[in-house]
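Note that this complex is displayed minus one protein chain, with the remaining chains in position.
Moving on, here comes chain A:
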């Protein structure tokens, strides 16, 4: 299963996607890729990290993307993430996808248990059925590891962006929890291009082409498979012993009529056995 494709295209129903990145390996390009592939939804970006104008240059210029300035809000208005999201939902009519960049900034000023509760409420389907997906970026150099572990517990898909020696090359580690309890892990390597696209580098050994599972007719010196008419003939053939299955034919009996000169032996033939 290709987790990367399902994350970017949105084919897997994952209500909460958590992108874990750091200063050296930024995960914002993933938001860019995801936003370009969600054309049928309204996208709302909660901007905690940069000014709205910066985000407008980062994301593709599409009419369905809306920005909400939460950075200046921090100083004046004290709206929580939950309140912001509910006000967005009140105004919108279509199904929406919400991006938050980044949760780490929000966590700086809000208690962790409150953030956790808010996320749980926002991603629960019975409260906000309009929210299709919630994508959160979190920086592992700012937020504590145990808090990220708690958040990973909430989400179905977790993407970790790891840095390599070359700042343009990034490693991705994607983890997707399936509904049957199994976990799919995918590791990818890619190059970040200037136009925000991410080119995957395939350094895995090419997979062996599966051999044809058919009957190796050319190897055997005799005929292995059957023609259509031969198969039909085989099906139609009634084997003599299968007649036993017919209950009308069962109940065979041995009829023995002893003749006059019959020598009947009363003695037990197994008498001498010592068992």
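General remarks:
Following the convention adopted for this analysis, contacts are C-beta pairs under 8 Å (C-beta built on N, C-alpha and C of every residue); 3 or more make two chains touch, one makes a residue touch a chain; residues count from 1.
Rule of thumb we're sticking to: contacts and distances are computed from a predicted model.
This complex has a chain not shown, and the name its UniProt record holds, of "Elongator complex protein 4", "UDENN domain-containing protein", "Nicotinamide-nucleotide adenylyltransferase" or "Trafficking protein particle complex subunit", is "Elongator complex protein 4".
Only one residue from A:116, A:169 or A:198 touches the chain missing from this view: A:116. Across A:61, A:93, A:146 or A:165, the single residue that touches the chain missing here is A:146.
Residues of chain A in touch with the missing chain: 112-113, 116-117, 120, 146-147, 149-150, 152-153, 177, 180-183, 239, 241-242, 244-245.
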